[in-house]
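Removed from the display is one protein chain of the complex; every other protein chain stays in position.
Take a look at subunit A:
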Amino acid sequence: MTIDGSGKTGPRVGEIAMAPVRFAMGLVDAPLRKLQKVAGLGGMATFFLLPNMLIFGIFVLLPFFINFAYSMTGGSALFLSDRSFVGVDQYARLFDCSNYLDPNSCAEDTFWTAVGNTGWFVVLQVTLMIAFSLVTALILNRDLKARSFWRAMFFFPVLLSPVVVGLIWKWILQRQGLLNFGLYGFGFDPYAWLNDRTWSFAAAVAVSIWAHMGFYTLILLAGLQAIPKDLYEAAEMDGTRSMRVFMRITLPLLMPNLLVVIVLVLIRAVQIFDEVYVLTGGGPGTSTLFLTQYIYETGFATQLRNPGLAAAASILMGVVLVVLTLVQLGLGRSSDKNGGRK
């Protein structure tokens, strides 16, 4: 490396670093020029988009259509060619209910239990996640001591794998876990938190919030920091009370970020599976059985696996997600029109 008198690295470093790039470009230059002559400019655009289109097609679109085909077939055979066409029977079976609010009245009662659980989970998760991450972002946006440390602390769980998250909390909450060990020190009897229907559901919600809150806090924090400080100073000059500042200035200006967070939390909550599966396994009973776990177990894990039914359930879940996302996007667009930062 050559360093000149000014302390800057000399031009040779850049030249050396660029040499392999230049060599590679030299190799592809001639064939690409030939291709452009044949395919034209538009054709070149398609050529460069092709790898991504292929990946999307093979790993997203194709499985989607195969899944749809599975949902129209019956039996437990794995390969599509060995399966019999049953039309919409699988959907009909899922919807075969005398009272949708009572899973026991349905032919596929576990599906409706999972739907009910997931519904509750989504409501609690979205409400609490927004509340906690907003409050955390507001606190972290203040002039705290060691602010960077606290930001890192709140973001840290996001870096953990969901299985690790599930295991950590299992070790804390199980009968011989850390929580009971601590409580025992204060004279309390140990309690099997994860064997209690209410507590295990609450744990599923809480653990999921703990694991992902950092990410949403970060999005909201970025939104808060993008609000110009002098708007708050103008409000201060106007003698605006802090609650009114929050309701009339912070919240409306944070709305684009809040909408993004709501969409992301909602989609993730509907898809909840991994950390809760490790934590409770869906139990006790079916108290923490969620839709994705139902699909997974119906399709792959039970003795009498039914890929067709699982495929139908996942198509229904996909429809719900698409509808929710479209509603949120619509809301986002109207909020952009009615305000937002300019």
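Everything that follows uses one rule, which is that a residue touches a chain if its C-beta (ideal position, glycine included) is under 8 Å from a C-beta of that chain, and two chains touch if they have at least 3 such contacts; residues count from 1.
The criterion applied here is as follows: contacts and distances are computed from a predicted model.
Engineer: Identify the UniProt protein name of the omitted chain, choosing among "Carbon-monoxide dehydrogenase large subunit", "Sigma-70 family RNA polymerase sigma factor", "Multiple sugar transport system ATP-binding protein" or "3-isopropylmalate dehydratase small subunit".
Structural biologist: "Multiple sugar transport system ATP-binding protein"
Engineer: Consider the whole complex, including the chain that is not shown, and state which of A:195, A:240, A:271 or A:328 touches that chain.
Structural biologist: Here the residue in touch with the unshown chain is A:240.
Engineer: Taking the full complex into account, find the residue in A:22, A:248 or A:333 that is in contact with the omitted chain.
Structural biologist: Touching the chain that is not displayed is residue A:248.
Engineer: Have a look at A:97, A:128 or A:231 and name the one touching the chain we're not showing.
Structural biologist: The single option touching the absent chain is A:231.
Engineer: Touching the missing chain, which residues of subunit A?
Structural biologist: Against the left-out chain, subunit A lists 228, 230-231, 233-241, 244, 248-249, 252-253, 338-342.
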